[in-house]
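Removed: one protein chain of the complex. Kept in place: all other protein chains.
Then we have chain A:
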Amino acid sequence: MVEFRLPKNSTVGKGRIFTAAPGATNVKNFRIYRWSPDDDKNPVVDTYEIDLDKIGPMVLDALIHIKNDVDSTLTFRRSCREGICGSCAMNIAGENTLACLKPIRDIEGDIAIYPLPHMPVIKDLVPDLDGAYAQLRSIDPWLKSDTLPPPDSERRQSIEERAELDGMWECILCFCCSTSCPSYWWNGDRYLGPATLLAAYRWIADSRDEHAGDRLDALEDPLKLYACRTIMNCTQTCPKGLNPAKAIGRIKELQLERKA
């Protein structure tokens, strides 16, 4: 059966409190999930009182400030700090999003920060995404064409054909959507998840690709594709404003279309 409660070694305890410097006026509490593989301790939530006057506007600014100036043991991924690399995906105030795109002022009260839900944790805010990456690899996310390209030019697409890919090529593979999906939580070993299915449809819809049928064959599975129950968390949470649920709906339409 599905586990609805956390295993004993995952129940979260109270952690330390890092108080703000005396004289700080614009203080906000960041409550951050901490877990380390190096000891046998359960995860805890540490509280950091941060003076917002000293840092930039985004949640990532606060995390970088904590790591640089308060507690260098805090571990998280980040790179581009402008919403294009997907590294700083985490659960902020109950919503999966990118720390670099989430303004602190949009969140009332304390800010709770956890790793992406229901993934193995490597340390603190760093989830293990190996399984999700392997699922992406399993749908062959690259152009497959048997027709050779023209020797003197690229493969061409009409403006209309290219427009089909809008709303899909923008995906940065942060996996906010997949890790927000209950179907992915319960059946993540077999359900491919919205991020991977969006990537799959991106190639099915590409006019230059010649293997749509093979791709649909590979997806026609009660769990790989049809474990999607149209919950729509994926679309609601996407920090890039994309609509993976629509792409999954299109795949289901095509599966039906080729049967009749």
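Criterion: contacts are C-beta pairs under 8 Å (C-beta built on N, C-alpha and C of every residue); 3 or more make two chains touch, one makes a residue touch a chain; residues count from 1.
The criterion applied here is as follows: contacts and distances are computed from a predicted model.
Undergrad: What name does the UniProt record list for the absent chain among "Succinate dehydrogenase hydrophobic membrane anchor subunit", "YCII-related domain-containing protein", "Acyl carrier protein" or "DNA-binding protein"?
TA: Result for the unshown chain: "Succinate dehydrogenase hydrophobic membrane anchor subunit".
Undergrad: Please identify which residue in A:Asn29, A:Thr47, A:Thr75 or A:Asn187 touches the non-displayed chain.
TA: A:Asn187
Undergrad: Check each of A:Val12, A:Ile122 or A:Ala218 against the chain that is not shown and name the one that touches it.
TA: A:Ala218
Undergrad: Quick one: which of A:Val121, A:Ala205, A:Ala227 or A:Ala245 touches the chain that's been left out?
TA: Answering carefully, the residue with contact to the hidden chain is A:Ala227.
Undergrad: Mind listing the chain A residues that contact the chain we can't see here?
TA: Residues touching the hidden chain, for chain A, are 1-2, 37-40, 130-131, 133-135, 137-138, 183, 186-187, 189-190, 217-227, 229, 252, 255-256, 259.
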